[in-house]
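Only one protein chain is missing; all other protein chains are in place.
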Amino acid sequence: MSDVTVTEAQNERELMLSTSPHLQSRWTTKQIMWFVNLALAPCVISAVLYFGFYQLLVIATAVIFAVGTEALIQKLTKKPIAVMDGSAVITGLLLGLIVPPNFSLVSTALGSIFAIGVGKMIFGGLGYNIFNPALVGRAFLQAAFPVAITTWTAPNYAVDSVSSATPLAALKFDGVSTAVGPLFFGNVGGSLGETSSIAILLGGIFLLVTGVANWRIPAAMTIGVIVFGGALWLIDPSYPSPIFHIFAGSFLFGAFYMATDYVSSPITGVGMWIYGLGIALVLVLIRVFGGLPEGVMYSILFMNAFVPLINRYTRPRIFGEVKS
Amino acid sequence: MKKQVTLFTEYTKGVWDQNPVFKQVLGMCPALAVTVSAMNGIAMALATTFVLTFSSLIISLIRKVIPTQVRIASFILIIATFVTIVDLVMRAQFPALSKELGPYIPLIVVNCLILGRQEAFSSKNTPGRAVLDSLGMGTGFLIALGSLGGIREILGSRTFLGLQVMPNAFDPWLVMILPAGAFLSLGLMMGFLNHMNLRKKDREERELVARHLQEPKMSLEHGEEVKSWS
Amino acid sequence: MKFKTFPGGVHPPEEKELSEHQPFEIMPLPSMVILPLSQHLGKQAKPLVDKRATVARGQVIAEADGFISAPVHSTITGTVKSIGSEPNSSGYRKDAIVIIPAKPKEGEELPEDVSMPPLDPATVTPDEIRARVKEAGIVGQGGAAFPTFVKLSPPEGKELDVVIINGCECEPYLTRDDRFMIERPDDIVSGLRLIMRALGVEKGVIGIEINKPDAIASMEKAVADQPGLSVCVLQTKYPQGAEKMLIKAVNGREVPPGKLPLDVGAVIQNIGTAVAIHDAVAKGEASLTAAVTVTGRGIRTPKNLFVPVGTPLKDVIDFCGGLTEDAAKVIVGGPMMGVAQYDLEAPVMKATSGIVILNEEDVRTQEETACLRCGKCVDACPVHLLPTRLARLAELDRLEEAEELGITVCMECGSCAYTCPAHIPLVQWLRLGKQRVIQQQRKRKANAA
Amino acid sequence: MELILIFISAAIVNNFVLAYFLGICPFIGVSNKLSSAFPMGLATTFVMVITAIVTWLIYHMILVPYDVVYLQYVSFILVVASLVQFVEMFIKKVSQPLYRALGIFLPLITTNCAILGLALFIVLKEYSFVEAIFYGVGAGAGFTLAISLMAGIREELELANVPRPFQGAPITLIVAGLLALAFMGFAGMISV
Partner (left out) sequence: MKIILSMLATLSVIGIVSGGGLAMVSSWADPLIAANKKAATEQAIFQVQTAAKDYKKMESVEYELYKVFDESGNAVGYALPWEGNGFQGKIRIMIGLSADASTITAIEILEQVETPGLGTKIAEDPFRGQFEGLPADPQVDWVKGAPPTKENEVQTITGATISSKAIVAIVNDGISQLRSDLASGEDMAQGGAQ
């Protein structure tokens, strides 16, 4: 009969035992995280193209300190060092991409340390944090160094860029509005990664197509901004138009990379819609009525706080259960 | 001799072992609100200690005549009286400081540290002990507010007690003197102190275990239990 | 094109091509058979024979004990070697009767095979069908091995309106039901008619996933001139074959937690069960052979086989050319819900539908990380639970909350664990939590009583 | 419009807990379960509205006309305490379920600085009677929002792996700090 008999097989190696299911999907935490890093590549490239080599230093600093802090804390708390899962790299990259060009390296490092230390590890590390770590880092920097972090420089290749102010600040504080063209291609002032919509869309669509990022959140945010922003714009056209809302500032960046962070967003489908719409509403309110020119960061952080409640109240109806 | 020691610990317990802020989590509002600088923290702590000590004194003096039903009301009345005195004196003599501490001075009235001590201690002890206890708690409060204020001032404005202590190259972290900074600093401080305490406790436990292990009569079951500790 | 289905579920690689074009083969008699007394859900059967007794193929060697139970027949002619605890493909050792084939001495007569008289499917009465199904010891072939005659005896007053034949075969790898539908469509239809007659139902539906076009064509042809019967084509998705999901897809009804399909007017039977019922009634055959798919990249020649019940797994494996060098895991049942085997002496049972042998590449396990709260498990859960939370609650032993969030509704399909990128053993935690919760519920009930 | 702004300002922009540090003690003490935090928030809102009404009346009808403003702390706290006591008794008589939901919290709230703080701010900001009521409702809504969010987060954190030294009060304070950071987005929204 056969050359390898069952008895031989049993003698040579133990059969594996485990409970069902015996299949696992091919996705792993590590793979997902590195996909996100890959998706950020166009933004990194465009940041360096637009703002110069120094920006690479800023981004590198952010990444190195994020990863370093995580490794250090894991070592100190005698946990396995798991920085190669890539999530700290994401946090670092994102933080590096949302600080202004020419931001001080010392402050960038401080932001990274805070993002990972207080934004993530204090809650128990990957998977347990309530707030988006990169945004926690950035919010800390904004509160610590509000002047430095709102000082923008014009991109290198700006042919005809609108001063050094970001389009949103220009609109809010000087009443100058920016055409959609420059907004789309990145000839505007702004933080490293947020300026070129094309680069962001490239990576963002990659995330959506591969299924890494959940499409519901960006969809809800876009719809929300169009509805809420559009309503105000119709009431008073001197408010920014929905198009402007979408392409100015860090809306796209936030929608694709930051609001979609699994850990700090809801786990239920309905919850994701509520979360996205909530972000859009708060964003429009801050942009239109607030004292700050940009609100993507704050609106996401604000909604992060609601996530536990959203999860709780959007728990799906159990199959076959009748709601009383 | 023994009595003296207890009187002494009556004072010292509040300084550290039962520190009102770090250990009992009482009086958090002033601890967070006024500690934008060390000076403010110290002033608030002194004002609180004053109110605490005098109301403790009065309350322990009259503790036997107050009917239990109106206990709390009487306490609050007495406390409020002393707070008003502090407030008026500060407004009259230290207008600048009074402006800085703002409405947080009157709020000493409802500081649960004060009411808590009256309930838990002064209304049950002799005036001498009540005063010592209050002074101890006051000192503990002072340490907490002073250190919190100090840290926030150094990082947030480069100064300590108004004197510049950090180099000019250091960009002050504005966040430290904002509300968020207050919560974060206190949270991190408490976590750090807990960590030290836990470490100490673990070490003591381990020493205890080690001592036990050396004893020959140790049974095996104990040995197994020990393993799970380390 | 979208076909009918239910919300949720997952879509693992189908892997059916390994065996879907292999027609059924009949496996020769094994060197011995191990016949567990409990091959079904419910009470274990009571043995009727003693050690060293000679038994004939088809003879009842253990009788049903109680209502939810089933008799066991000898599947070969031979001698009872022993009665006692034996390995079992459920993973636990169970009581079984071991029979070795008789080696007839010169001139000795072997007992004749025992069989029941065939009945005419056109005239048989409902009571006769039930009696025959019970006598034949038929149990559900869909996995749970529930005694079939119980399902055919609904309590008084239940309004039934449809019988659904489950041809989904949503487990990856397995192709047994697929082959049945291709090779024996008319017997399936006959079985379905018998079930409908037993239950007094006018409507019969055969649900088949779209990944089995040959089976769909074959069944559609078979029901073409049959009033009341139809084929319902379903989307390929796991666990489309779970009865709640199937009912939802076929007629939109939802079986409430803790209720049975018959509470929404439906009875579901597997393709194999329908064939078995036809065989029992029309041919008088008891449950003696199991139709089994032997497949996976860990076996040399994947096959679809008719195997005498009780055959040790190793004999079946050897018949299929043996294990490959890198075979790593032997699973009885499908890879999503089946049981991994540690002892290949364990026998094929009445309801065994497949033996799947995975190789090292297939079973490569991923490192577990903390939950990322990605929500993929929530999207996947066909009964709309929050697997991530329930698993964590079970892990932390917070059973009250788990109960409140419906842990007992979990049908352990494993979709959540399959989809989880953090590779958390979700269903394993859920299973544990569910058991503990049910224990507590029992205790509470006992205390209340 | 002015009234709505006062409401939003007290509820979100200048949230009592997150910006003024008032009512920290219940915020930390009663925020571990949503099922108690939310009623606590409602009860506090309720007491705040009463406080706003009563202290405004006392201040403008008694203390100022009779020139005994120095009695404000004493009188505010006493009157609020007795009123709450009275309301508690009233609720107990009228509705048992409501009493069970709110009642246990009421006595705790009286000795909470958010209440006295509200009274003092109303005096300090020279609000009119109607403005004072809106301010009270806003402050209560803000407190309810903050404590409910915190409770939701803390229930979530029970499933997390917070390092041991940070469990309890420290992590609560840190979350409060991060919440305060998030709420900073609303800075300048009202007064521009």
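Should a chain be cited, it is by its letter among A, B, C and D, assigned in written order, with residues numbered from 1 in that chain.
What we mean here is this: contacts are C-beta pairs under 8 Å (C-beta built on N, C-alpha and C of every residue); 3 or more make two chains touch, one makes a residue touch a chain.
All figures in this text were calculated on a predicted structure; none of them were measured in a lab.
Chemist: Going by the stated contact criterion, tell me the shown chains that border the hidden chain.
Modeler: In the entire complex, chains touched by the missing one are A, B, D.
Chemist: Just to verify: which one of B:L77, B:M166 or B:V209 makes contact with the chain not shown?
Modeler: B:L77
Chemist: Among the options B:V89, B:A120 or B:V165, which residue touches the chain absent from this view?
Modeler: Here the residue in touch with the unshown chain is B:V89.
Chemist: I need the residue numbers on chain D that touch the omitted chain, in ascending order.
Modeler: On the chain D side, contact with the omitted chain comes from 14, 68, 70-71, 74, 187-188, 191-192.
Chemist: Kindly note down the residues of chain B that lie in touch with the hidden chain.
Modeler: So the residues of chain B touching the missing chain come out as 36, 65-67, 69-70, 73-74, 77-78, 80-81, 84-85, 88-89, 91-93, 95, 156-157, 172, 174, 177-178.
Chemist: For chain A, which positions touch the chain that isn't shown here?
Modeler: Counting over the whole complex, chain A touches the hidden chain at residues 146-147, 150-151, 163-164, 173-174, 291.
Everything below uses one rule, namely that only the chains that are shown with their structure count from here on.
Chemist: Between chain B and chain C, tell me the centre distance in angstrom, where each centre is the average of that chain's C-alpha atoms.
Modeler: 67
Chemist: From the mean C-alpha coordinate of chain A to that of chain C, what's the distance rounded to whole Å?
Modeler: About 46 Å, centre to centre.
Chemist: Indicate the residues of chain D shared as contacts by at least two other chains.
Modeler: Residues 161, 163, 166, 171, 174, 178, 181, 184.
Chemist: If a residue has to touch 2 or more other chains to count, which residues of chain B qualify?
Modeler: Where chain B meets two or more other chains at a single residue, that happens at 175, 178, 180-181, 184, 188, 191.
Chemist: Can you name the residues of chain A that touch chain D in the complex?
Modeler: Where chain A meets chain D, its residues are 77, 118-119, 122-125, 128, 130-131, 136, 139-140, 142-143, 282, 285-286, 289-292, 295, 297-299, 301-302, 304-309, 311-312.
Chemist: Using the touch definition up top, name the residues of chain D that touch chain C in the complex.
Modeler: Interface residues on the chain D side: 159, 161.
Chemist: Using the touch definition from the top, list the residues of chain D that touch chain B in their complex.
Modeler: The contact residues of chain D facing chain B are 18-25, 28-29, 70-71, 73-74, 77-78, 81-82, 111-113, 115-117, 120-121, 124, 163-166, 169-174, 176-178, 180-181, 184.
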